[in-house]
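Here the complex is missing one protein chain, while the rest keep their positions.
And now, chain A:
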Amino acid sequence: MKTIKEKHSLAMRWFHWINFPLLTIMIWSGILIYWASPMLPILFPEWFYKLFNIPFRLAEGMAFHFLFMWFFIINGVMYVLYTLVSGEWRELVPNRHSFKEAWLVLLHDLHIRKTIPPQKKYNAAQRIAYSAIILMGIGSFITGLAIYKPVQFNWLCWLCGGYYAARIEHFLLTIGYVLFFVIHIVQVILAGWNNFRSVISGFEVTEQP
């Protein structure tokens, strides 16, 4: 018989689906800014810039970036507060077994191992990934503020290793989000409909004998 198993709270789903367009806009407007003075010119070829209509939109990029940064940060802060207050952080933060288990999960996902360690709501690899992405968010906030106001927050700039380093870090974190996104999508497809639906509806359907 089918049963309904609650999985993701409404708050979690909300933060997730609000974050997605916000981060997309931050990355897009970030590329509009990055184009004006690329640090790694080999990374984006001309055709990439042309395809997404990037060139000569620095002012526009800055205007979007400095509006949506507020929403992006507010949503991120609310999410972290929510996980702390609700206690859901316990399911998300890696514990002392996570790193070993994550390795076994990886071997399993790569079809090298047949068995997988017993899973709770999030497996060890997910715990690491979902906690790392929050640390990355904090990193984007700090490096972003260091680039945005390098004089008023000169100590942040110093903490990042200087202005240039802060720019590189801010950029690499963004590349990190894109890589996260690609792996995330592959995993979502592999995990299937029941799992994907739970991030919208909040529940999974399980078969009970």
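One rule holds for everything that comes next: a contact is a pair of C-beta atoms (placed from the backbone, for glycine too) under 8 Å apart; a residue touches a chain by one contact, two chains touch by 3 or more; residues count from 1.
By our rule, contacts and distances are computed from a predicted model.
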{"item": "Protein name (UniProt record) of the chain left out of view, among \"Molybdopterin-dependent oxidoreductase\", \"(2Fe-2S)-binding protein\", \"Amino acid/amide ABC transporter membrane protein 1, HAAT family\" or \"ATP synthase subunit b\"", "value": "\"Molybdopterin-dependent oxidoreductase\""}
{"item": "Candidate in contact with the missing chain, chosen from A:11, A:58, A:93 or A:134", "value": "A:58"}
{"item": "Contacting the left-out chain in the complete assembly, out of A:44, A:89, A:103 or A:163", "value": "A:163"}
{"item": "For chain A, the residues touching the chain missing from this view", "value": "1-4, 17, 21, 25, 33-34, 36-37, 39, 58-60, 62-64, 66-67, 70, 149-154, 157-158, 163-164, 167, 197, 200-203, 205"}
